[in-house]
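Only one protein chain is missing from this complex, and each of the others stays in its spot.
Chain nomenclature is as follows: A and B, assigned in order of appearance, with residue numbering initiated at 1 for each chain independently.
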Amino acid sequence: MAPCHSTFDFRLYDFQTKNMKLTLKIWRQKNAAAEGKIVEYPIDGIEPDMSFLEMLDILNDELIVKGEDTVAFDHDCREGICGMCSLYINGEAHGPDRLVTTCQLHMRKFKDGDTIFIEPFRAKAFPVIKDLVVDRSSFDRIQQSGGFISVNTSGNTIDANTIPIPKHDADRAFDAATCIGCGACVASCKNSSAMLFVSAKVSQFALLPQGKVEAADRVLNMVAQMDAEGFGNCTNTGACEVECPKGISLENIARMNREYLSASLKG
Amino acid sequence: MALDSKIPGGSVSDKWTNYKDHINLVNPANKRNLDIIVVGTGLAGGSAAATLAELGYNVKAFCFQDSPRRAHSIAAQGGINAAKNYQGDGDSTFRLFYDTVKGGDYRAREANVHRLAEVSVNIIDQCVAQGVPFAREYGGLLDNRSFGGTLVSRTFYAKGQTGQQLLLGAYSAMNRQIGRGKIKMHNRHEMLDLVIVNGKARGIIARNLVTGEIERHSAHAVVIASGGYGNVFFLSTNAMGSNVTAAWKIHKRGAYFANPCYTQIHPTCIPVSGDHQAKLTLMSESLRNDGRIWVPAKLEDAKAIREGKLKPTQIAEADRDYYLERRYPAFGNLVPRDIASRAAKERCDAGFGVNKTGEAVYLDFAAAIERYGVDQARLKHLDENDKALVVQLGTEVVANKYGNLFQMYEKIVDENPYATPMMIYPAVHYTMGGTWVDYNLQTTIPGCFSIGESNFSDHGANRLGASALMQGLADGYFVLPYTIGDYLAPDIKMGTISTDSPEFEQAENNVKQQIVALMNNGGSKPADYFHKKLGKIMWDKVGMARNAEGLTEAQNEIAAIREEFYKEVKIPGTADSFNPELAKALRIADFLELGELFAKDALHRNESCGGHFREEYQTPEGEAQRDDENFAYVAAWEYKGKPSDAVLHKEQLVFDNVKLVQRSYK
């Protein structure tokens, strides 16, 4: 019989598994205005096959039973694509594993007895809402300033195959477009720069003929909005690329710099 | 109220064109005076919000996530169908229409499905113009792949992330309108009630999930695009936040709920690994193009595997049962989802399951790796008898096609799927049922529309792969923007609708009372406790195989859990702050009502069709046995205070263009 995590745990199956005992050090902050601090929580009975967020689910169920407020964290799809989950785990965005979001991080990446720091993604442009939940609407505003192609969505357009696109370009545009907007790049960057995020969108459209029409305005406007939101400046440390759960390439940043320079020079 | 589906006259292929030519339009200057609320920002809601704003309406859009880009449409992997016939393999609007009606086991509305097939081609054009990076061939033109239940290649895709790319397309279209001020976006908001003034939907009550504030929002029409309700099973491939709340609230205000029991159980998901599990992960149906599904042919082998004494690779070819290829030689591993899922359950129930829970079958790529490896060896003039080389070359090909899915599997299961077969098992994935709508996508409440997965829609009793994305975008980009104008035309002189009316006040008080009751009930159990309990009943008694006895029990048990829930649930924190547990509890409260209606609907439908399988109604070979004489109708339920009191209304389905036959994939 597996150990009981809480009095009211409800089990579908009984499994014999290894258990881990951990110490969690979690950032707790009541709301945007309140001061926050790191609070320590011991937790027991964690199985290596659990996901990191399932481990937090268990902690929260225990806190409810104890009558304490739960640890708030963002999450939704739990399959690494919606970009909602965040968390700075032991000093890295989305934790120690590579090319995964926090929801895909599994406890087998930790050892019995480990101490785990869990903090929100930190940046002036990502203010904390509560505990580990941050407001990433600055990303939305950057996209609203130019992250689109101005086509009419309600009318007829030309047949899709009248715009042939070299496979190589289409594939690179796709790679840039796989950004999930989670903010790991900002969180990992020592300067809290959003260049990887912004450049992914700029690159996707810069690589496609449909996007070239508005390319100059797009890059100027998106960079202006990025600066206005209070993100720091890129110093090419490359941390963003390493921590990006989708492996978005630094090449995109170079491309955006290029696009920006040529757009500025054209005036 | 009698159901009027408002299907236009004429032949099925002319209905939509003729209808569009004759409906009322609102002139551009007047659109500025009309407000529309859109709840949900997935493919349907996002595309609708963008298009309505583009047309000139003032749109107020709502989503519970922190950004419209995170709606769960983003997780769709495989692709989107369109009758482009770019491959020249005999596809046509009629064939897509026919495949969809047949795939849905003849329980969909012909006129809607034909319209869907007609506009499918526009979707691809539209998305390419928006910069959606679909997969392409070396010549620069769009590529297609094939999916279950069809004989042509009509699926457009962007690797295993088609839903993401389409949603980001709709999101970018929304962003353009948000930037122009035509869409007012309300992130982290949950709709908790619909406001009806003089018989028409005129607004919503929403809770700001950050501040906890209860807000009133008015509009001339309300569009619900809040997705499906698969999370009633607790474990599903839906997102954690996916919920029925918006759809259920309009049901309680008078919108009929149609065919709740039609649920799609997707055959290829990663099996449950432990009791801590919070959600299940889908592996794209496209894997069935190359993977072969099997279980051991001998019971003792299956038992040895479960006990860890035997590995799948040690089972000889002759001792494997490729049960789909055995039972359905024509379609083999590419039978529709409902059939593949039931066949897996049948084998596992018979004791052939292969993981520790006994609920898993193998999806094996060894044959594909070998086939591709030999191909490559020949192409490159290498030794095709060198086994290691062939495996290496074949692995490269498979990695190219499915690399991201294999990586995802390995991260979750911690096993290398190139070397040992994947384990898969069916999981709840999509709900074909939903709010009843007429041809205009309007519910039984005037001014309240329902689009995408949240309506009962176009898929009948089973949805074919790559059709959900098609329907969401068809509704949002190309159907609703027309039909809503017809409804709004008389309202152009109304002006802004006040939120100070007694109707708004009453709705707001309703919401506040429910929240106060939940916060102060003195309970002690986490909300998840009730959700898991509900999920287990749903899966065991209202899942892949149902019978009258189990369904009756389920109804009573769910009603009992609901009662316990209101007494015993414990919500920490306060109502006027960011409180994820409160948000969760409010959603579970609605699932606890829906679950009962779901079972009631399944019990009343004395036939098997598509995803609805009643053990009492099957052919001697164990296939679904439809009863077209008595059940060729849409079951639309009217709310009467309790799920058990819901009243059934029938919309008879008329098939003029497709002949009803026993579905056969043999």
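Quick note on the criterion: a contact is a pair of C-beta atoms (placed from the backbone, for glycine too) under 8 Å apart; a residue touches a chain by one contact, two chains touch by 3 or more.
Just so it is clear, contacts and distances are computed from a predicted model.
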item: Options "Succinate dehydrogenase / fumarate reductase cytochrome b subunit", "Spore germination protein (Amino acid permease)", "Putative tricarboxylic transport membrane protein" or "Arabinose import ATP-binding protein AraG": UniProt name of the undisplayed chain; value: "Succinate dehydrogenase / fumarate reductase cytochrome b subunit"
item: Chains still shown that are in contact with the chain withheld from the display; value: A
item: Among A:Thr178, A:Ser192 or A:Gln210, residue touching the chain not depicted; value: A:Ser192
item: Option touching the unshown chain, where A:Lys21, A:Lys111 or A:Lys124 are the choices; value: A:Lys124
item: Residue ranges of chain A at the interface with the undisplayed chain; value: 25, 27, 38, 88, 90-92, 96, 117, 119, 122-125, 188, 190-193, 220-221, 223-224, 226-227, 230-239, 242-243, 250-251, 253-261, 264, 267
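Following the convention adopted for this analysis, only the chains that are shown with their structure count from here on.
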item: Chain B-touching residues of chain A, taken from the complex the two chains share; value: 2, 5-6, 8-15, 17, 30-31, 47, 49-51, 53-54, 57-58, 60-61, 63-65, 67-70, 72, 74-84, 97, 99-100, 104, 106, 108, 129-130, 133, 135-137, 139-140, 143-154, 156-161, 163-167, 170-171, 173-174, 177-178, 180-181, 204-205, 208, 210-211
item: Chain B - residues contacting chain A, complex; value: 47, 50-51, 54-55, 65-72, 74-75, 84, 86, 122, 124-131, 133-142, 158-159, 161, 164-165, 168, 171-173, 175-176, 178-179, 185, 187, 210, 235, 237, 239-241, 272-279, 281-282, 356-357, 407-408, 411-412, 414, 477, 481, 524-526, 528-529, 532-533, 536, 570, 572-573, 577-578, 580-581
